[in-house]
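Okay, handing you the structure first.
A single protein chain has been removed from this complex, and every other one stays in its place.
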Amino acid sequence: GQRLRPSMFREHLVPRPFNTHKGSFGDAGIIGGANGMNGAALLAGRAALKLGAGRIFVGMMDRDAPAVDLMQPELMLRAPAVVLDAAGVLALGPGLGLADEARRMMERALPLDIPLILDADALNLIAEDHRLEQICAGRRAATILTPHPAEAGRLLGSDAASVQADRLGAAAGLARRFNALIALKGCGTVVAAPDERWWINCTGHPGMATAGMGDVLTGLVTALIAQHWPLESALIAAVHLHGAAADRLAREGVGPIGLTSGEVIDAARAVFNAWIVQAATPLPESA
Amino acid sequence: GQRLRPSMFREHLVPRPFNTHKGSFGDAGIIGGANGMNGAALLAGRAALKLGAGRIFVGMMDRDAPAVDLMQPELMLRAPAVVLDAAGVLALGPGLGLADEARRMMERALPLDIPLILDADALNLIAEDHRLEQICAGRRAATILTPHPAEAGRLLGSDAASVQADRLGAAAGLARRFNALIALKGCGTVVAAPDERWWINCTGHPGMATAGMGDVLTGLVTALIAQHWPLESALIAAVHLHGAAADRLAREGVGPIGLTSGEVIDAARAVFNAWIVQAATPLPESA
Amino acid sequence: GQRLRPSMFREHLVPRPFNTHKGSFGDAGIIGGANGMNGAALLAGRAALKLGAGRIFVGMMDRDAPAVDLMQPELMLRAPAVVLDAAGVLALGPGLGLADEARRMMERALPLDIPLILDADALNLIAEDHRLEQICAGRRAATILTPHPAEAGRLLGSDAASVQADRLGAAAGLARRFNALIALKGCGTVVAAPDERWWINCTGHPGMATAGMGDVLTGLVTALIAQHWPLESALIAAVHLHGAAADRLAREGVGPIGLTSGEVIDAARAVFNAWIVQAATPLPESA
Partner (left out) sequence: GQRLRPSMFREHLVPRPFNTHKGSFGDAGIIGGANGMNGAALLAGRAALKLGAGRIFVGMMDRDAPAVDLMQPELMLRAPAVVLDAAGVLALGPGLGLADEARRMMERALPLDIPLILDADALNLIAEDHRLEQICAGRRAATILTPHPAEAGRLLGSDAASVQADRLGAAAGLARRFNALIALKGCGTVVAAPDERWWINCTGHPGMATAGMGDVLTGLVTALIAQHWPLESALIAAVHLHGAAADRLAREGVGPIGLTSGEVIDAARAVFNAWIVQAATPLPESA
């Protein structure tokens, strides 16, 4: 186990090559946004856009969702079934809800041969449906789960308190059970791999304890995978970046109390581009 | 009676503890937003978010309300009945309207065993319905009423002019009658408690005489209560903060004429976080 | 005739008195926003808000208009008939359209005993309907018309070229015919009163030749009248302010080409408040 540092994913912090086009940076899909939770999917989509995914398809479960995100018209809002087919990497969960149609969407998505990021209600659906859990654990393509402690507890058949009492054990247990990369969120997010390796993240602050923050993390991970980062590097980089962005905002006087998730998106873009500039110059830090 | 000062609530101006999550900072509910007045509920919700409530549920009375606040997608817009069940603290009134369904919502909300903040049409409904008034006065959980003079007049069976002629008496009378904390808004907002104590606030300026300003105050109070501030401290802090935020904007050249309520929200967040920094350093001011 | 200067309306550039409330600053109504032109009414409403009207009711002719202006939730979007009753001063025209229901709205609004500002399609409807013209010319309450040259031509039964060939004459002719204050827009807006007095405005630049700019002017005039400025002062101040705001933006590097009408709103607020500060200090300029 190690404390997460940018040097761990520095090799991927490279400027974009010339002679590329939006297709070079992937088609990211987000499925979620049930009634009353449209915003969760939009936050994930906005984060994916601002971290550089080439095209972002947001599949809104809510049939009354707006046709376009007027704040970020670059996002393509589509029916979830369309997103299933269009995405090269897919995040399920932000505002997905627990309705039957959400469950059916999971049944269709889990067998796909593309990387999946599962968060929020996607995790809750798996926790309460043994068949979904089995499909998920048996996936051949890569899977990332990003539970908070309560969600981790449900997945493990225990509870949030038990998870918090042994965060490393819980994350490792989930990684093994689902043969997946895990980000167990909270104060000191734990990332765990199925082969027992793990990392702890130290960026971030308690102002991040606010609605939508997990949705933004989901979008950040999805964007890096869309841009062909290896999954493990994408996850640890996104976790580290998520907190570093909030730290930057706190230094600039945004929050920490009342920080909004949406604000973290722009800050994450700034920090990420700064990391790339730093990585291009030889630094004593690159241990 | 005293002039309101930050030292009165300084003990609660503490940085967030680590190892918290969004559940630690409460589930705030806002019910209002009837047709033509959606914005009032959104302003209250946005204020609650930016002052740090963990999750905000906005129950829109208008069935044609948008499914998501694209400017602040962190808010969860739900049916009012859902918000009744989800909220740990509930504000009723911003844009609530006077229709029968608003009255029925009041009948369901007033008996709840959670703190209630009543504003605007929630007050008007009580003023015109003796049964609602009785239920309100008999609540066991804490109640806050935030009338402007005309609303106070209706509640007291008098009128705005009479209220203005004796603002302290009117506030104290309402506090006794409803066994509630009262913020009688206006130039020099009066806060009164049922036990005869009272405070006068001196922050703010006449640029605050604009649509939606009361909705923002409602959101600020709700956020502090969601974060477990004692009700009295939450109310006097929110009243003081509301004016201080507008004062800050005026100093920065925003308005004072044409200041918008929405702008006060960001300023309130900045002032609030600055207060916490100040409170953490020993100051001669802390008398 | 004179060149328009701030000293002409300086007496009204006074800070807000204390002990006021939003009702002190008027209920402004805007009616317009037919299908495809919602934005015109919103621009007028946003301008009225940022120039200090206490409450703004926007009556959207389009039944598919959004329920709330998410960018400015302080505006109250209502059915036009409701706005007719609620407003203390009413602007008709921004995006009103020429449909039968627009004509019927004019028939109901013109006899009202409140100040009216008529712009855009409200002027076109009058130009093509002799009965509306008669009702308008016979109004007892004050009326302001703000035509551009083509609209002025239609009202005068001539055309834009004739109007431009004699702008002073056209404005004066309209003022007499309608017993109204006229702002004939264009390069050097002419304001004319029924008693033959007239003024020419020299603020502004050709970047203002863009969609929605007239709607913003309508909102500015409406706001000042809502705040109890005499109509003549309100009109000349709004005309002067409108151009001065665009000039300020050009100096700050916004446009001039591609300047948007919405941007002028914030600048107008800044200039207006600066004027009030200047007016409070004795100046050699105050001739």
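Should a chain be cited, it is by its letter among A, B and C, assigned in written order, with residues numbered from 1 in that chain.
Just so we're on the same page, a residue touches a chain if its C-beta (ideal position, glycine included) is under 8 Å from a C-beta of that chain, and two chains touch if they have at least 3 such contacts.
What you see is a predicted model, and the numbers here were worked out from it, not measured in a lab.
Asks: Given that one chain is not shown, what are the shown chains it touches?
Replies: A, C
Asks: Just name the one of A:55, A:167, A:205 or A:240 that touches the chain not displayed here.
Replies: If we include the chain that is not displayed, A:55 is the one touching it.
Asks: One chain is left out of this view; which of A:22, A:197 or A:228 touches it in the full complex?
Replies: Touching the chain that is not displayed is residue A:22.
Asks: Looking at the full complex, which residue from C:14, C:209 or C:277 touches the chain that isn't shown here?
Replies: Once the missing chain is taken into account, the touching residue is C:209.
Asks: Counting contacts across the full complex, list the positions on chain C that touch the omitted chain.
Replies: Given the touch definition above, chain C has residues 35-40, 42-43, 62, 64-66, 69-71, 148-149, 186-187, 205-207, 209-213, 253, 255-258, 260-262 touching the missing chain.
Asks: To test your reading of the contact rule: which positions on chain A touch the chain that is missing from view?
Replies: Where chain A meets the chain not shown: residues 15-22, 24-25, 49-52, 54-56, 66-79, 82, 223, 269-270, 272-273, 276.
Here is the rule we go by: only the chains that are shown with their structure count from here on.
Asks: Taking touch as defined above, what minimum step count separates chain A and chain C?
Replies: 2
Asks: Fitting on CA atoms only, what is the rotation between the copies chain B and chain C? Please report it in degrees, nearest 5.
Replies: In short, 90 degrees.
Asks: Work out per-chain C-alpha centres and flag the one nearest the whole-protein C-alpha centre.
Replies: Smallest offset from the overall C-alpha mean is found for B.
Asks: Please tell me the distance, in whole Å, between the geometric centres of chain A and chain C computed from their C-alpha atoms.
Replies: One centre to the other, that is 49 Å.
Asks: Give, as an integer number of Å, the spacing between the C-alpha centres of chain B and chain A.
Replies: 35
Asks: At least two other chains touched by the same residue of chain B: list those residues.
Replies: 66, 69-71
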